[in-house]
Every structure is written in structure tokens, then in C-alpha cells.
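Removed: one protein chain of the complex. Kept in place: all other protein chains.
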Amino acid sequence: MREKCAVFGITSDSDVFDSIYKGLYSLQHRGQESAGMAVCSKGRIRIHKGMGLVSQVFNSVSLDGKCGIGHVRYSTTGLSEVENAQPLLINYSKGSFAIAHNGQIVNAAELKSTLESRGNVFTTTSDTEVIAHLIVREHIKTDDLVAGIRNAMGYLKGSYSLTLLHGNTLIAVRDPSGVRPLVYGKSGDTHVFASETCALDVLDIDLVRDIKPSEIMTITGSKVRSDIGKAGKVSHCMFEYVYFARPDSILDGKSVYEVRKNLGAVLAKEGKVKADLVIPVPDSGITQAVGYARASNIPFGEGLMKNRYIGRTFILPDQKQRDIGVKVKLNPIRSELAGKDIILVDDSIVRGTTIKKLIHLLKDAGAKKVHVRISCPPLKFPCFYGIDMQSRKEFIAAKKTVEEIRKEIGADSLVYTSIKGLLTAIGLPVTSMCMACLNEDYPLTDPQTKL
Amino acid sequence: MREKCAVFGITSDSDVFDSIYKGLYSLQHRGQESAGMAVCSKGRIRIHKGMGLVSQVFNSVSLDGKCGIGHVRYSTTGLSEVENAQPLLINYSKGSFAIAHNGQIVNAAELKSTLESRGNVFTTTSDTEVIAHLIVREHIKTDDLVAGIRNAMGYLKGSYSLTLLHGNTLIAVRDPSGVRPLVYGKSGDTHVFASETCALDVLDIDLVRDIKPSEIMTITGSKVRSDIGKAGKVSHCMFEYVYFARPDSILDGKSVYEVRKNLGAVLAKEGKVKADLVIPVPDSGITQAVGYARASNIPFGEGLMKNRYIGRTFILPDQKQRDIGVKVKLNPIRSELAGKDIILVDDSIVRGTTIKKLIHLLKDAGAKKVHVRISCPPLKFPCFYGIDMQSRKEFIAAKKTVEEIRKEIGADSLVYTSIKGLLTAIGLPVTSMCMACLNEDYPLTDPQTKL
Amino acid sequence: MREKCAVFGITSDSDVFDSIYKGLYSLQHRGQESAGMAVCSKGRIRIHKGMGLVSQVFNSVSLDGKCGIGHVRYSTTGLSEVENAQPLLINYSKGSFAIAHNGQIVNAAELKSTLESRGNVFTTTSDTEVIAHLIVREHIKTDDLVAGIRNAMGYLKGSYSLTLLHGNTLIAVRDPSGVRPLVYGKSGDTHVFASETCALDVLDIDLVRDIKPSEIMTITGSKVRSDIGKAGKVSHCMFEYVYFARPDSILDGKSVYEVRKNLGAVLAKEGKVKADLVIPVPDSGITQAVGYARASNIPFGEGLMKNRYIGRTFILPDQKQRDIGVKVKLNPIRSELAGKDIILVDDSIVRGTTIKKLIHLLKDAGAKKVHVRISCPPLKFPCFYGIDMQSRKEFIAAKKTVEEIRKEIGADSLVYTSIKGLLTAIGLPVTSMCMACLNEDYPLTDPQTKL
Partner (left out) sequence: MREKCAVFGITSDSDVFDSIYKGLYSLQHRGQESAGMAVCSKGRIRIHKGMGLVSQVFNSVSLDGKCGIGHVRYSTTGLSEVENAQPLLINYSKGSFAIAHNGQIVNAAELKSTLESRGNVFTTTSDTEVIAHLIVREHIKTDDLVAGIRNAMGYLKGSYSLTLLHGNTLIAVRDPSGVRPLVYGKSGDTHVFASETCALDVLDIDLVRDIKPSEIMTITGSKVRSDIGKAGKVSHCMFEYVYFARPDSILDGKSVYEVRKNLGAVLAKEGKVKADLVIPVPDSGITQAVGYARASNIPFGEGLMKNRYIGRTFILPDQKQRDIGVKVKLNPIRSELAGKDIILVDDSIVRGTTIKKLIHLLKDAGAKKVHVRISCPPLKFPCFYGIDMQSRKEFIAAKKTVEEIRKEIGADSLVYTSIKGLLTAIGLPVTSMCMACLNEDYPLTDPQTKL
């Protein structure tokens, strides 16, 4: 279960390559399979992108220019992967732009089909090219790129946080529902857009605010312009808080770290149990376990030690990563566990296979009881807005009751956060959240305009 | 001065990966900067392409399927090079196809501009995407891909030898002028298209014939179909014979080896001179020198020894190939040269800088006289049909007389083959040749249809 | 401040490559710059080693054989690095062996000089080759490899945990002081030696016991033999517990995790202070901070978020790792810090530059007070036994008082664990510990025998 991407954009009065590099480095958790950059110098956009981590793709490359965008991506496997790496460079009658996208277009197939029926041709299989075609189409009609983007947004159903580079103009776009995060920061003459605030922090750029749902923000030199398109129902993805975003980021005004601590506290109330120790599944359950421990006054400990070198090396498509087993990744600490009743905190359960193995490891290491606490209500329904969990079949909670899951995974007790608890922890109104993966309430309305 | 590409296509009753690999390997001389393949398996086209030699790009990759196309490319430098590698995968309303192109579309910019003004969007900067867009546009109108290709050809001015892969259908297309070569071979149930016959030889495939100018040849399983589009003025590129093609290839019925030997014989007559030894500039002048020696009865020798390891290693864009100097590439053999009158044979002169250095090297090594004989009339005009010599400024013969050139390069005498001698050597009628780089007579007519 | 290596060894009734791979993977924290393996098959030892992480060096390599050793290494920089990668293959009159070493020989230069003066020749600059030469020298004299090793040990002053592969015989050796850890595990017919128990855990091998100081343990097939050499003063390195070893390892009977938790508890007593929150410097201070929080009942939190992708990519010697700054590595979480009195826990202070930057970051993020607690007494004296901190000049505590250091780094208070507190936390008698870096009491005696 992995989100697909992060976007970044910057305009400054000096070269931006190093800043994009650092920004993407800090967003690496949102995508490890490809990375790319587009930078404009003397009116010409140059792109470099490739498979692998930011530090690998840009190992020995540099690009001149004071305005640029960047992207990291988790892409589906396939030999033609490099074609789908971003940013995409788009050439059309009004010139050219580079575009980077985080999110997923629900009606991409229909749009693509309609566009194709009108003669459009696609050279990648990504949603992003569909968005780009619509923008081109509308830009041609209106003569104003921003107006074109606004009109293009009318056709789109889905989630999209975009950065675009058009000459020396930098543009950020967020869908009317604001599903995926996108923030704006500024210090001096440097303006930055990024998927998460942690990318501002590493550059010492002050967070100004989130890009608003429906907003198109345009920066040319020191001129900042904001256009708000037709409003939609705001639907921030709850899973950004629960799992995807970095804990040190602040999304739509809420600190991810605080939300996760709150989730731990909620669980301590909703899933109260007598125990000797609270331990997380690292890294995804750490902050929640900290919150649980603080709220319950049960000691926090580390019962599973993570190998810090797991999954950091990019493996070429033809080189099979050796199957190294769960113990190489997470090793139980017997002295901390033996004879104890343990509360094991994680962010969520998808198939249930990993948590089952971990409970087994903990008991093998001497834990008397293992109480599992999950900081997210049961995931039951597929996400069509940018998260790689699109088949209902893979969710254990779609097929089994909580008690059945408890038995299946071998826990002594199992409690999920309630939806109400989740909302309390986040602190945003239910009306502004997307929780479709929990309640099948897909909040996004049909596109405003039919293509 | 380098041509841009080679194309390849094959359909067989067994997997074709190894055959495409060998085919591209034998066409490597036509492009060393990127290589790619598209193979269809179970209705789905998969592409693998990358920067470097065939042996590097496909080092550890394989693709299943019984039908596929391939491409090698000399691309212009630039960081976004991998975007322009071929084959391109094209998705549109009637499905998808992969396309590989050798040649150059003269009116590409106009066509692109017109298409863009109608809303088309381009993600590469290659001519090939323009061709693909036109094919898509026409295919949509007619329901028959071949008819679509035929109609698309009406808009194109320029040179194009194409291979396309559409499901399990393999298609070869040659422009009405037949500028770039394209051949068809067959053995058993295996059908092959290739830029040159040497790619058939390595697969033990029998040459059937050249693809005719204007021809679209389609193979689905064992069904072979040939459509001939509207005829144009045939204009085979003379420079394929003089320089580009491998000597062991047969293009439009003429053995490149024989043509080059003939060119040597023509030079022996037109540039008759008393001398002790005929030597070639390796590798481009070898066969002509052999022909000169045979016709003149002056001994053939090797006076310049080529380092066989030059230029064989692909250097990443950011890694500067060290400047190693002409002597590392070509070392004179003093014992063969000292005290002798030498006839130095090469295929052509562009700027004149290399031949000047070589004459200097030969004299330093003791040659008494160096008579230069060039197996091609003076290059004076840019080529717009697929050869990388588009600026008139770079041709020394555009600015200077033969005598001035002789002085400039330091030769004791300098003779170029005459146009008449060139035609005699090739053996094809003047009416079927393109010699625009010699006489500014660009033979290609305007497109039949206006977009 | 980095330790230099880890060693591993295994003999089994089936191929051991995958087990060595996993074992080295779990020991990766002890060395990231080179990795290597030697495996014996049909009486012949084959070696593969290279620069980089285990997953990189063995990306596409496999070695057959049922008996082998492995090594990971932190090596000093220099272009000839690959020469010093281990295991070393040693050929001599009695055959050959492969050897892997963790530790440092104090009298290596003298021994080398003496050996050189007797005609010995060295092709690497590593201590390991000195050890190997002594073993060879003594083996030749005695006809029994183990006796040879025992005699060789008589000449050595310093720390060494070794694994050797001699045909199908696997040997582990630990110096008489037992400075560096080395453990023995067994399950069924599989016997394993490793620097830390975590390497046994990932293979589901039961820990049998530590290799004893002075012990030479030999395994051939199912035959296990233990020889104890002349005893020395036992001197386990305290810094293994404080910093080097993985928390999930058990060294000389003591759980590293428990020791670190104890260190936190000791600090909570010795460095008692009123505060709102205990936070670690990740990753080195986490377990100590957990211990501090538990003992003090002050909440544990995460105030500095670590980028998980830092330092995971191997950079070739000629490719400069971009300087990305401390904030890319550790980002403060404002919401957790603002307005609070913070206890910041780390394992140790070397130069003081990093902790100074972190305190600054925390205060910038709103922390009212920052009380620094260090789980190790002040480091003042160089280590000659395998840790890369050999110059006294680099230790801030060698030049300044605690109060001066506090001022220098900008902490509101600064407390180091006392030596007594450290010993209590470890739980081993002072007489069996090496704490020379704290008290200049270098415990190792001169070699028993003069070369």
C-alpha cells in the first residue's frame, strides 16, 4: 500500500538545482522508484529523470536555472517504466511546459478515450499526460494558461496536486477536493511549492499556507497570483495523516505528528487494556505508540528492532531483490518482551500477513500476551485517489469481522480506532475528509464539465 | 557527419528477442547513442530502450513475443535524450502501435505547428512523433491502419523508412522517394525488415527485395500484403553508398562494396597520378582504396593504423570523453610511408580539419608526396533528409575551390570524383538519385496533401 | 566515530551463500564501505568482494559451498580501497586460508616492520595481513593450524575477533582481552560465528555462547573443538554497549537494549531535572531516552525526525556526496517542542559540533530549555582497539570542562553518565571492561612473546 508521488516547485533569484535536490530528498518517502527534475534556463526547459532514488538519479548531474519543478514516484513495475517517470515535457502550439503530478484521475480512462476519439495521441500510460492534454486543449482556446488550467480542471474527477513549469513561470494546482496535500512557502525572493512542509523545512523556507482546494497559484519572478476555480466538496485524505506523510509535516494546518500522537491517545481510551509495555511496529507505528504510552501511562519500549539498511538500495528491474524474510527486517528483543503483556501499535492492517508474522515473532520471543492496536479504522474499500490499494479483495477487513481477524492473526485482543476517534485525532471536520476506504463514501462528485 | 538511425522488424513462429538483438547489433554502425525494442506478446506491446550500445542496453534484459521492431539511434546531445529514444509507443482511440523511424521529415516543424494548432500535444522533440500523430489522425478516419498510413504519407515531405508494430502485425513503410534504404527478407515463416541487408545475413534470412518507394508492406502471421501509395520522384541517397551503409549490404540492388570499389576505379582514372602506394583513411576509405589500387596497379597498403578500441565505450552524458587526439586513433606506419609518393583515399571531406591533420602525420612519417583522392564530389549543400550536416557553413567546399582546399589541407594534389563518375560507380540512373548535397537539386516535391 | 568491521562464519550441510548474505545484511551497521565473502567448494576457496553495501556487492553474484566466512568494513578513504576489502585469501606452503578481522592490532606497525625485516612482503595496508603472516609463520613451524594460531596470538597486542576458512574447516578466534564481541550459535548441523547475535537471529540459529577471550573454536563438519590460549586481562569494550552494537544483540551475556535502557535510568537519576519531555537524538539515543522516560516518568517523544534515506546509497569515490545539511537529516517537530523544557538524550559527544547544531534547531523550533543528557562519560582518550577516534585533539572533553562544553554547545544543562553509572548499567565487573577512552587505563598488556 503505497502512495504514488510527490511534487515540488521553486523559483528563486539564484540557481535552484540544489534546492530541488534537497526538497526531493526530503520527499523521498513518497516514491522511491523514479525521480526527475525540469529546470528552465534562458527560456528553455531541460529535463533529467531516471529510475532510482534521488541521490542515484542526480548522482553526477546538474541543471542550470532559477526556476524548476521536481517529482519522485512510486511506479508500477514494467519494463517501460522510464517512459512514465516525471516531470513530463509537453510541446504544443502555445509553447511548452513541464508538469509533475501527485494523485490519481478517476475518469482518466474515459477522458483518454474521448480525447483519443478526437485524435489525441498518448505516448505514456500515465494520468499526467491526460491532464496535460486537457490543459493544452483549454490553453489553446483561451490564450491564458491559468484560464486554460481552470477550464481543464472542470473535466477532471480525481485527485491532483500539480506543479508546472512554463518558461520562468511556476504554477501549483490542487484539485477542488484537496485530496492530496500541497503547500506554499516563501523566504525572501524564493517561493516554493511542495507536497509536504518537510521539504520547506530543509530549505529554511517559511510555510505560508496550504494551496487551497481549487486553487491555481502562479509565480513569475516576484509576482504571485492566486486563482480559485469552481469549488468542490473538500475531501482531504485521512490516510496522509495515518500513514503517508512524514510526521514532521503539517498538512492543511494539522501537524501529522500531533495527529498520530492523538491517535495513540484515542486508542489508549478506545482500546484500553492492562499491559506491561507499549511497542510500535517501526517505523509506521512509532508516533502512535508514543501517544498511546503517554495517554495510558504504560511504558513505551522498542520490542522490534528495524534493520536500517532495508530497502534502501535501488535494484534494477532484472535483478531480483533477494527474499530476506521478516526477521532480517524486524528482530524481536527478547529481554524487553519475555513474560510481558504487550500492546503492539501499528497504523493499519491491509492483508494481515505481516502483523500475523510479527505477533508470532513476539510470542516466540517470550511475550505472554500481544494486544494489537491499530490507529486507523478497518480498511475495506479500494482507493481511487492515489493510493495503491485498488482491489477490495486484498483487504482482510472487507471479508472478516474484527474478531475473525484477531483469531487469524493470533492476537490476544485487537482494537481499531473508531472513525469518530480518527476524526477527533485529526481535528478537521468530517465534512472535509475523504474516508472512502473506510466507509465507501467516495466524496468526489462528477466533473463539472463533460468533455 | 552521421546518419541518424536504423530500423528493424521481424515476425516469426518463435521468440524474436535474440534475432532483434543480432539485427540491431549488425546495424550498430548507423547509431550508437541509444537502442530500443518493442515486442508484442499476448496482444500487449512492451518496450525497452536506453542510452548506449545494443550490447549495453540489452545486457540483462529479455522480452517475450514473436513479433517485434527495433531501432538504433544517433541522437543529438542534451540531457533529455532518453525521451527521444525509439521505438515510440503510441496509444490512441484505435489501440496502440510502436513505431521506429530512420530519416528526416523536412516539413516536420510546419506539420507539428499545424497539429499543435489543432490541439495535438507532443511529448518528444522527434519527427517520429509527428509521423505517428498523422498516422493516428488518418487511421481514425478510415478504420484501416494501412489506409491511414497511406493517407498520412500524403502530408509528409522528407525521408522515412519506418517499421511499425500493431498487435502481431508488422508493417514496413518507405517514403515515395525511397531516400533511406529498407529491405525485406524471408526464410520459412520468418519475415524480416531492416535498414540494410547485413541484418538479414546475420540471421541467415534470404533477401527478397527492397521495399519500394511509396510501399507499405504488412505482415500478419503468414499473410503478406503490399500496398503502393502515390508515386513520388525516386531519390535514393547517394551517400548511403559512399559512406553510411556497411560495405556488405546491398541497397536497391547495388552492392555497397562493389560501388565503393568502382568509386576507387573511377578515381584511378579521373585522378590518375604516378605514385608508389595507395592507402585508405580507415575505415571509411578502405574499399575505395582497394578499388583504386586494383584499377591503377599501384600497390595497396596500410599507412595509418586504427586503434580498434576507439569510441566503443558508451560515455554517460555527464562524463566527458577525454580528448585523446588524432594519433591515438590513427597512427602512421613510418616504414610503409617513408620516401614514398602516397595516394590517400577517403570517402569525403566535410570541414577538412581531419584530412589536414592526417596529411601532416603522413609527411611527418616520411611521405614525400600525398595525393588526396576523394570518392565523392565536393559536399556543398546541407542535407535535410536524415544526415547530420545541415549547415552550409561547415562545408569547406561551399567556400573554397578545389585548389584552395588542396592548399589549405596541404596535399600535393587533390581530386574529387566527378558527379558523372559517382553515377557510373553506383550504376543507378541519375533520375533515381538524390545528390542535393552536391548540386543543391533537392528532389523532393511538396507533400501531396495539405494538412 | 565508527567501528571498523564485522565478521561472520558458517558451516552447514547445505549451501551457505544466502545465510552469509543475510548475516552480513544484519551486521551492515558495523561497516558500509565494503563487503566480502569467501566460500569453500570442492576444496577450493572462492572470494567475492567489492565496495558498497552487502545488497550492492552481492547484487548478482552467488557462490557455491557449504562453508564460508564474510566481512563488512568501514574503511578509510583512498583510491586503493578495494585492496583492503576482506576476507583476504592467503596462500602459503601449507595450503591456503581466507581470513576476516574485526579489531585493531596495536603493535601492527612493529610486527610488520619486524616481519618485513625478515623478508616478508605485504600487498595491503591492513592489520589483517599482519595477523595472517604470523599465523602462516607459526603454522609452518607446528603442522597444526590451531597451534599455529595460538602461537601467533602470543605476538599480538590489540583486539581481534577473527573468522577463518581453511578448506572446509571454519575457525573463530577472539583475542585474550575479548575486546570486540564474537558469538557462537548452532541449530541442527549449522554452526555460525558472528560479531553480534542479531546475525544469528535472522537465521533462526540459537545462541550457544560467546567465544571466550583467548579461545580458538574450530568446526569441521560436525566436529567442534575449542582451544583456549594463554589468558589475558579481560577488557570488553564498553562502547559496543553504548553505541556500536545493535540494540537487539546480546554481547557477553548482556542485552545491549537493556544496558541502554539502564543507561537512561542512570541518567534520570544522575542528571535529574524538571522537564516536559524526553527526546532522543535518533537513532543512537533512542533506547537511552526510552529508559530515561520510563525511570523519570517524564513523557517520551520524538522531537527530531530522521530522514530514513540518509546515507543509504553507496557513492563511488570520485562522486562527491552532496552536502545536504543537518536539517535534511534531522528535522525538528515544532508542535512537540514549542514552549517546552526538553531533555535531549544522546549516546556520546565527540567534537560537540552536531549536538550544538541540534540544540540550536530545537530552540529555533520553540523549545524553552534544552537539557542535554549523555549516556556515556566524557570521551577523552584515543582508542587503539578498533574504533576510529585515535586523536585526542578531536575530543571536546579532552580540552574543556563539562561546564565549558555546556556553554559551547548552548545547552541549559549538561550531564554525562558517571563511570560508576555506566558500569552499573552494563552489569559487568569493572575488571572485565575496557574504558580507556574514558580513563586512559589501556588495559592490554604487552604481547606474551617477542617476535
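Labels A, B and C are assigned to the chains in the order they are written; within every chain, residues are numbered from 1.
Just so we're on the same page, a residue touches a chain if its C-beta (ideal position, glycine included) is under 8 Å from a C-beta of that chain, and two chains touch if they have at least 3 such contacts.
Here the structure is a predicted model, which is why all the values come from computation and not from measurement.
Hidden chain, full complex: it touches shown chains B, C.
Within the full complex, the residue among C:E116, C:D283 or C:E404 touching the omitted chain is C:E116.
Contact with the omitted chain, checked across B:D64, B:D189, B:D283 or B:E440, is made by B:D283. When the missing chain is restored to the complex, the residue among C:E83, C:D204, C:D364 or C:D441 that touches it is C:E83.
Counting over the whole complex, chain B has residues 18, 21-22, 25-26, 28-29, 32, 53-56, 59-60, 198, 201-202, 204, 246-248, 250, 255, 257-258, 261, 283, 286-287, 290, 293-294, 299-302, 305, 307-309, 312-313, 315, 319, 321-322, 324-325, 327-328, 331-336 touching the chain that is not drawn.
Contact between chain C and the unshown chain involves residues 46-48, 50, 60-61, 63, 78-80, 82-83, 88-93, 112-113, 116-125, 129, 132-133, 136-137, 140, 316-319.
Throughout what follows, only the chains that are shown with their structure count from here on.
Contact analysis places A-C first among chain pairs (by count of C-beta pairs in contact). Distance from the chain B centre to the chain C centre is 60 Å, each centre being the mean of its Cα atoms.
As a whole-number value, the distance joining the C-alpha centres of chain A and chain C reads 37 Å. Residues of chain A found to touch two or more other chains are 60, 319.
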